[in-house]
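Some notes on the structure that comes next.
Removed from the display is one protein chain of the complex; every other protein chain stays in position.
As written, the chain order gives the labels A, B and C, with residue 1 at the start of each chain.
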């Protein structure tokens, strides 16, 4: 079992014909993902690897190839347009890998999507993978994942790979791993992802990987306290050693006030009953022990 | 009985301290309208006619005076702000008299209000009056009205007065008269007002006064055909003698295509079963005869 | 408010749309100089507030600078009569001299604020270069529409969809979409009520260029665009319409002989309709506004009297805010000594009615009073029969 993606996912790749799009489409196909179409304006009629048809418009990809999910690899200036095009064409799951979208553009996009029945993952995220379903909608290295019953939700990319790597080495498989993205404004936050994991019978526990900046971890803690998520939660918050006022890579990773501190987030999550992972080097071990 | 306004209407006047605001507040009070407050930033603490308290903010007027409806007399550049302030403060009926609000401002305001449970009448309208309830929320001359069972919905100001004058002289009283406004973009259109009249047991028939430009009359016709309004409708469309391409006073009164012609609107309304009033000089007579 | 083609193109260019190279000329010599600079075949275009210029001879091809000068000589100072002007035409004070482009396709691109959709709508058609209203009437399926969400604005994907649905190659869709986004940005930034590029052309060498351009600015938004408000070219108006416009009076000159003065746009139209239905013919639309002050009424009445076609006058004013004595004072103020005598039918209703009527009676003018619109029309007909 899984959340967000599964064997019925019919994936469209927006920006398939670009460098990154081609590389990861090959990887996703190799993993078993059902990539049914690509979309690049002006490249309609091409085929990727002689099998995936490319269309000029998302609407066409939905109509002709039956795409029901989309992954976006287009540059930041065009990415909001790509998200809106997918939403307008009726795509229900949109995963936006693109990094560097202006925050004010995302304010508008999120406001627009609020009235629509659409889940946006990202932007600036590694995507979603469900190893048991052999469905990878993202850019994560495939081979570190193994099917299992622990969900992962994370603001980070490579740190998620590290977490998954440690879980797999510790013999803990994953139901679904979701990178929600490192920007201050993203589509689905921890709360939405935890709600999905709560309802997923294939998920027994969740590893949450937060970081400094924003209030997403506090919102997750509030959601747990309100009874929205009742399964075991293991939490790691990166950035305890980060200085205040400096952007640590991610646009969202900056300490601008007390709430943004790793210590505040850890306190909130602990208070909500989460098991705190003491060090990034002990993710696998902590979860394995916690799962008994 | 009536629609929109009645004896429970507790009216706030936004822009009460201006020239127009003062004049019409006096008229409304004299008619019997329950004007409970005024709002003008910087004028809080004053009293109008020693009895109506003026507040700095709409929020305060709602909290302290229990206002549940508002009429707006502020200049066009500030009117969108006044509408939004009223909506934000929880006012459920907003009547905007102001003329000359930029159309693109109204696009935004209407989009914003769509998610709210608010009825906006106008802008650029004479307001709403229910003679039987002694409630006038508008700038119409009071004395031409008489209580009765015919509703009036109109895009025009003075032409509505003419219609009401003729009705009263013909012995036909009014339940409620609503001026929806002469701009291309207004809050409630004919459709919304007809829906309210349909549900009002105090209204037996409606006089609809349209004019050239836009598709509001066609929308009303479609609404009637779809069964949304089943009572007798008498319709007059002004502008049969207007030349194409020229703005006839109202921002919305301009013939820009076939649909905007008076003849197209009359055809649509007739087709929907409305009785067409042959001349602006025979409104009262036509309705009286039609009501048997 | 209309902008001239050259003004519209200057704005488009600022926002990244391609327009033909060219320059404005107020004299034949300047036209020649621009043509010399362009160094090739060019087009001389009369700058007037009216469409239908091509058929009316207002757009002329010139193979050489001398020819451009000749065309400019013919056009400048003349009045251009097109299907959209009256027989008196509109004066040509400037011509736009532009490079002639080799055109592969002509498209139509338009933006309006749509009352039905309550939003901005971008329209496109592959039937560009023609009378788009005729296309809308006869082949509405050729006009494609995209409604704009006011939160996110017009998006490039909507432009690509319009391009592809117009049957253009997808390779052009991206650049065409960028032009549409640029036009949308002008529309929003300048509070337009209408933007039309007809035709938007694709040249042989694959560029997308606005061959013509028409921007109308929302009159109600001019308070925040002082620079644009200053561009209004009153020379393009009927002189009486210009005077009314400058005084803030809504006045439209028509063909009839019954001058009419009303308050409220709907009332004004209805009164005109009633006049026309009676077999008479209104000389104008005139709305003095709700809160008609005496001076404005006087100006309005003065304009009516100045129209030589006006043989009789109908005053139909329903006082809401306006008081009848103020209206009377304003009207009488226009009858200065020396003003021509003209029979009037006056129908007033509202506050201070008796005072108003008394003022008329005291004036000694030829005034018939009417108690209703029906009576007023009847009185007008009698006047007309008597005259």
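The working rule: contacts are C-beta pairs under 8 Å (C-beta built on N, C-alpha and C of every residue); 3 or more make two chains touch, one makes a residue touch a chain.
In this text the structure is predicted, and so the values were computed from the model without any measurement.
Engineer: Among A:54, A:69, A:86 or A:101, which one is in touch with the chain left out?
Structural biologist: A:101
Engineer: Among A:53, A:148, A:184 or A:202, single out the residue that touches the unshown chain.
Structural biologist: The missing chain is touched by A:184.
Engineer: Per the definition of touch given earlier, which of B:42, B:201 or B:227 contacts the omitted chain?
Structural biologist: B:42
Engineer: Contact with the hidden chain only, please: which chain C residues?
Structural biologist: Listed in rising order, the touching residues are 150-151.
Engineer: Touching the hidden chain in the full complex, which residues of chain A are there? Just list them.
Structural biologist: Residue positions of chain A that touch the missing chain: 20, 23-24, 76-77, 99-105, 107-108, 110-111, 126, 139-141, 154-162, 165-166, 169, 182, 184-185, 209, 211-216, 219, 236, 238-243, 245-253, 257-258, 262, 278-282.
Engineer: Can you list where chain B touches the absent chain?
Structural biologist: 41-44, 56-59, 78, 80-82, 84-85, 88, 108-109, 111-112
Assume only the chains that are shown with their structure count from here on.
Engineer: Roughly how far is chain A from chain C, centre to centre by C-alpha average, rounded to an integer in Å?
Structural biologist: Comparing mean C-alpha positions, chain C is 54 Å from chain A.
Engineer: Which chain A residues reach two or more other chains?
Structural biologist: none
Engineer: Give me the residues of chain C that touch two or more other chains.
Structural biologist: Where chain C meets two or more other chains at a single residue, that happens at 151.
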